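All protein chains but one are shown at their positions in the complex.
Naming follows writing order (A, B and C), and every chain is counted from residue 1.
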Amino acid sequence: MTAMTLVQAINDALALEMERDPRVVLLGEDIGKNGGVFRATEGLWARFGPDRVIDTPLAEQGIVGMAIGMALNGLRPVAEIQFSDFIYPAFDQIVSELAKFRYRSAGQFTAPVVIRTPTGGGIKGGHYHSQSPEAYFIHTAGLKVVMPSTPADAKGLLASAVRDPDPVIFLEPKALYRTAKGEVPEGDFTVPLGKARIARAGEDVTIVTYGAMVQVAEEAAALAVKEGINPEVIDLRTLWPMDIEAVIRSVERTGRAVVLHEAPRTCGFGAEISALVQEKAFLHLKAPVARVTGFDTPFPYSLEKLYIPDAGRLLGAIRAAVDF
Amino acid sequence: MTAMTLVQAINDALALEMERDPRVVLLGEDIGKNGGVFRATEGLWARFGPDRVIDTPLAEQGIVGMAIGMALNGLRPVAEIQFSDFIYPAFDQIVSELAKFRYRSAGQFTAPVVIRTPTGGGIKGGHYHSQSPEAYFIHTAGLKVVMPSTPADAKGLLASAVRDPDPVIFLEPKALYRTAKGEVPEGDFTVPLGKARIARAGEDVTIVTYGAMVQVAEEAAALAVKEGINPEVIDLRTLWPMDIEAVIRSVERTGRAVVLHEAPRTCGFGAEISALVQEKAFLHLKAPVARVTGFDTPFPYSLEKLYIPDAGRLLGAIRAAVDF
Amino acid sequence: MELPLLAALREDGSIDPDLDPKFDGEILLLLFRKMVFLRALDEKGQHLQRAGRIGFYIGAAGQEAAEIGSGFALRKGDWVFPSYRDQGAALMHGYPLPSLVGQLFGNSKDLTKGKQMPNHWCDRALCIVSVSSPVATQLPQAVGAAYAARMRGEKTAVIGYFGDGGSSTGEFHAAMNFAGVFRTPNVFFCSNNQYAISTPFARQTASGSVAAKAAAYGIEGVRVDGNDVLAVYTVTRRAMERASEGSGPTLVEAVTYRMGSHSTSDDQARYRSAEEVEEWGRKDPIRRYGGWLKKKGLLTDQDEAEASSSAREEVQRAVAACESAPPVPRESLVEDVYAEMPWHLSEQLEWIREPIAR
Partner (left out) sequence: MELPLLAALREDGSIDPDLDPKFDGEILLLLFRKMVFLRALDEKGQHLQRAGRIGFYIGAAGQEAAEIGSGFALRKGDWVFPSYRDQGAALMHGYPLPSLVGQLFGNSKDLTKGKQMPNHWCDRALCIVSVSSPVATQLPQAVGAAYAARMRGEKTAVIGYFGDGGSSTGEFHAAMNFAGVFRTPNVFFCSNNQYAISTPFARQTASGSVAAKAAAYGIEGVRVDGNDVLAVYTVTRRAMERASEGSGPTLVEAVTYRMGSHSTSDDQARYRSAEEVEEWGRKDPIRRYGGWLKKKGLLTDQDEAEASSSAREEVQRAVAACESAPPVPRESLVEDVYAEMPWHLSEQLEWIREPIAR
């Protein structure tokens, strides 16, 4: 075990995977000599060389398209999109190509690409350095979507993503890059995709969340305890395909669920979780599944703190669920 | 009143809007001399000239980007994307630009663009001529999303979209272009955005749907009646911002809701409707809100009929809701 | 800076020595028969669609020289990223006719299980990548595949096919630019058939040619007479060799003409004149090459007739062998989305397993 920040854990996983498997290559903007604008690839260019740590021209559709071609032809590319807000120029390559290769070729061609991208708010980045686009990718059949909340999970999930036979959108909560510190197993270490983590055990209400919001959930849980409410906090880790058993098992016990995410509310992942819970645990529900989310607006600059759900807003929803 | 097909009604609306307002221009691939691959713009090139009915090079990002610039500078562009499956190259222009101009400029700049695009299955078009991408746009704050199911609504909603101060994604159910025939008011005619239509009144269960699925809902309703179940069918018409009152009012009466759409299930619009209904009508619900949708797969070619929800699958869900 | 239009075949039956592939009579004839075969296949495809026996078809009538010439220039192990109109090149790279025809029917004879529309085939063993409809998305992928091949020290090259309309896409721009920066072993083969559905090339770009765009990426650009099978072969072959030798990518523009409608869904009469179509018809690459072979005494009218009748028969046999095959299994609807079927797709399998009472 070593203490690492989340971004150090990402860097550690990338280095180990490149060590382990010569097919692993990295590509993206400013990831080489500069080590990435968040330093996630720091030192890898010097260590593995410019042929495996590839600085690309400024074209996300080129980055993802090239990564797909590399994967079709036997490499294991890990593409970095500098901010998830800039993934849209690659949206056609992701939705029309990356997600569909296995299906449209009936398994003849597969594109095991990992797309890493810093996601979410918290750095005063305004519209274009703060978005949480997970719902677009969860709605796209053929993709896996992952988002860690701790350094250890960041390392273990990224290693699993690189080894996974399917394309993975790996969303990195940039707000936690340096603020989240924790013990991380040294050397080879994986965390399986598709398995949630009980971040906090409780019996009164189930809070389903992921990424940077896990901390907010734990904060709110601590406040709720003072009011005699004992919430369970589930950190999904893999957003899709999600760990449905973990969520339903919990809600069957607690009878109440609050979904928490930073992304806009409408047609966000919270809607899917809400729909699934009431489909699968309807008779256990003592209150409607609540959603605490970002606003249905572009991500604001000056009012960022108001936009991002905080413990206070979550606590309000927890109370409402319990008092329903 | 004149009997028209849905595509004729679209053409009629475009002609009338261009007549009415010289700022209205059309742009897209093959919309000029060729009249569009579905003939939606038939005759308009000859009538209004190549400067107002603009054949563009093959670049959706150029089409939408150019349309935005036209709108910023006082025109009322109606862009055609040949199939909604090919809208993804323009995704960045739509999500990062079109949807955000009003907000990011605090109202100084607005982009009243209409993007018309044929949507959905039913023509044996496989992966790339059949998709239903509405959820991507509903999740994107700043856009309005509209989908007609009758010729009259197609005309009236398109006219309203062209006159609307906000960007509108206008999804045209291509399966209905020629199969849906109906009486359409002549001359100037609008149907307000944001108002749903009760396609069929009933009291036992509320079927919430839109576009080509409205017919399937009516079919299933007819079958249900034979079994003593009397469904209400709501045709949303404007998907977002949706007519929440119409839906909640109905569910409060029926106590049961089934959402029906062609798009993939996970994080589809059905999830949002399901979440909203149980948030706003929880105590009225006698059964979980059910979803009857397309599969979480790319859109298949040979098994298209299996993929698209039919009256049989919907009837199964209606029965399950009633027998719950 | 207009690039010259390279042609090999001369009216008088001679050939431009600079572009002479130096083929013996047998190969010269083989190429002719393949062009005839492709024409016959495309005609059959259109008939099958009109008869409602398949759902859709895209032919390459008028582009046979570009298809057969470029396809014959590919070497074993070269990767191909085709577009929906490149069945000719695929067949030349070894794609079996039965697979191609099976894909048209989308039944159990379709190696891709009826997942996609006709003309959207692939073959992993031959490195012929799955065709998708979105125009030019395959081009940046071709760059990545070439990068991978070079990284493993393979002496292969990767060809990406596209059309004049494709040159307007962001994908084209990214692909050319990346190939120029990384000097990947790529050939980008543009069949400039003068139309993107109804859009004439002059409306597609003001650059005058597609090959002229190569300079914008620091890569080689070549314009070749796309109705001259030998010139297309020589130019493509040289570009492939140049690429695999590490001398950099090439953008090849084959100037040709789409003699038919865009697809079975299109009607060319709506947007172009019969005169124009006739004029290009006089440049029909099969007629032209056949005439040249005859001048050389390598081909008789009888050979010609025999070539097309045997082609029609071969296609007919393939159709007969596929058409009545059973449909794909219902379960395949939810297969191949992921390597392993996740819980939600297993649930959705139930939607189609349960026979639903009507």
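As a working rule, contacts are C-beta pairs under 8 Å (C-beta built on N, C-alpha and C of every residue); 3 or more make two chains touch, one makes a residue touch a chain.
Values in this document were obtained by computation on a predicted structure and should not be read as measured data.
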Practice task
List the shown chains that the missing chain touches in the full complex.
Solution key: A, B, C
Completion exercise
Among C:208, C:246 or C:329, contact with the omitted chain is made only by C:208
Handout entry: Residue, one of C:81, C:172 or C:351, that touches the chain absent here
Key = C:172
Fill in the blank from the handout: Considering the complete complex, of B:122, B:185, B:241 or B:312, the missing chain is touched by B:241
Handout entry: Chain not shown: contacting residue from B:1, B:106 or B:283
Key = B:106
Exercise for the section: Tell me where the left-out chain touches chain A, residue by residue. Expected result: 29-30, 32-35, 37, 55, 57-59, 61-62, 85-86, 88-89, 124-129, 223, 265-266, 295-298, 300-303, 306-307, 311-313, 315-316
Handout entry: chain C, residues in touch with the chain not shown (by the definition above)
Key = 1, 168-174, 177, 180-181, 183, 203-208, 212-213, 215-219
Practice task
Determine and list the chain B residues touching the chain excluded from the picture.
Solution key: 25, 51, 54, 56-57, 59, 61-62, 64-75, 77, 89, 92-93, 96-97, 100-110, 141-142, 144, 164-166, 194, 241, 244
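We take it that only the chains that are shown with their structure count from here on.
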Exercise for the section: Identify the chain whose mean C-alpha position lies nearest to the mean of all protein C-alpha atoms shown. Expected result: B
Completion exercise
Greatest centre-to-centre gap (Cα means) from chain C is with chain A
Exercise for the section: Could you put a whole-Å number on the gap between the CA centroids of chain A and chain C? Expected result: 40
Completion exercise
Separation of the C-alpha centres, chain B versus chain C, in whole Å, is 36
Problem - Whole-Å gap separating chain A and chain B, where each centre is the average of the chain's CA atoms - result: 31
Fill in the blank from the handout: Residue ranges of chain A touching at least 2 other chains are 61, 89, 92, 96, 100, 103-104, 141-142
Problem - Junction residues of chain C - those touching two or more other chains - result: 113, 115-116, 120, 132, 134, 170-171, 332, 337, 344
